[in-house]
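Input: one structure, supplied below.
All protein chains but one are shown at their positions in the complex.
Going in written order, the chains are labelled A, B and C, and every chain counts its residues from 1.
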Amino acid sequence: MIKIVFFAALREQLDCAELSLSADDVKTVNEVKQRLSDRNSQWRQTFSNASLLSAVNHDMVAGDHLVKSGDEVAFFPPVTGG
Amino acid sequence: MIKIVFFAALREQLDCAELSLSADDVKTVNEVKQRLSDRNSQWRQTFSNASLLSAVNHDMVAGDHLVKSGDEVAFFPPVTGG
Amino acid sequence: MTSQDLFAEISIQAEDFSLADEVALLEKDNLTDGAVVTFTGRVRNNNNGNSVTSLTLEHYPGMTEKSLAKIINQAKEQWQIGRVKVIHRIGELHIGEQIVFVGVTSKHRQDAFAANEFIMDYLKVKAPFWKKEQITEAGKTSENWLDAKTGDTDKAELWS
Partner (left out) sequence: MTSQDLFAEISIQAEDFSLADEVALLEKDNLTDGAVVTFTGRVRNNNNGNSVTSLTLEHYPGMTEKSLAKIINQAKEQWQIGRVKVIHRIGELHIGEQIVFVGVTSKHRQDAFAANEFIMDYLKVKAPFWKKEQITEAGKTSENWLDAKTGDTDKAELWS
């Protein structure tokens, strides 16, 4: 399984902080995103935001980054700390 | 009269912190310096140091800066604060 | 100073911090670093012209520490610096409160300035923190997540 986590405005828009996906059907971060978009129109619209960032195992990655079982994949808006 | 002051290593080399010159004979900072150099060989050697800085009335100035009676003219080595 | 005296500490905390205590730790038994540069960020009252009353800071535990450690290592590769401390607060913070601290020591003031500014610039675009502001206007309170500033991304790219 792959653990998926959401933060900040994205978590609120989805009303979801965390879920799991089977690693069998998704090979990349983009495929994870596509799978999540397919859940319903609300999720599709939320993931159509081009500014969303992705991290795998606590490192920022691009959409073609490979994912495997046991990974933690995170999606979040641009950061605003400091 | 023009008040002349010396600081730091320059003051120690000259063994003099302050003196006065008549304003009648000197028109510029360079002329003040020349007049001081003429005192003796020790002063001449000390003022031959090209890195010496000059200030008139607390502002750094170049050698062609005009001086007049009542001015305070300072000579000192490059600064090393901070 | 021996190498084990060099440290880079990261703290993500809800509690406030003391600038004086942090600088004292950066300077303690550190007689080779003559330069200490600190940055302190505080909640101000005029973000985007709104009347902000407080902020809530969320972060991504685990990734936050990892990203800050990476940023500090990049700074250490580029400049000759001694000790580094980064503190970022989380949770609810009110106007005037301290949010973030970066402290850097070095033998050379230029390195301390550059490394400190680099760490702040990268923290702004790489460290997973998000601010939600609480705004009170005409007696009405609303909340909204801050938008990232494109200027921050541009500034971080200037270093690379």
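Please note the rule applied: a contact is a pair of C-beta atoms (placed from the backbone, for glycine too) under 8 Å apart; a residue touches a chain by one contact, two chains touch by 3 or more.
All values reported here derive from a predicted model rather than from experimental measurement.
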item	value
Shown chains touched by the chain that is not drawn here	B, C
Sites on chain B contacted by the missing partner chain, in the whole complex	5, 7-9, 12, 51, 55, 58-60, 74, 76-82
Touch residues of chain C, complete complex, unshown partner	18-20, 23, 27, 31-46, 95-96, 107, 109-110, 112-113, 116-117, 120, 155
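Operating definition for what follows: only the chains that are shown with their structure count from here on.
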item	value
Centre distance in Å when chain B and chain C are each reduced to the mean of their C-alpha atoms	48
Centre-of-Cα separation between chain C and chain A, whole angstrom	26
Cα-centroid distance, chain A relative to chain B, in whole angstrom	72
Touching two or more other chains - residue numbers and ranges from chain C	none
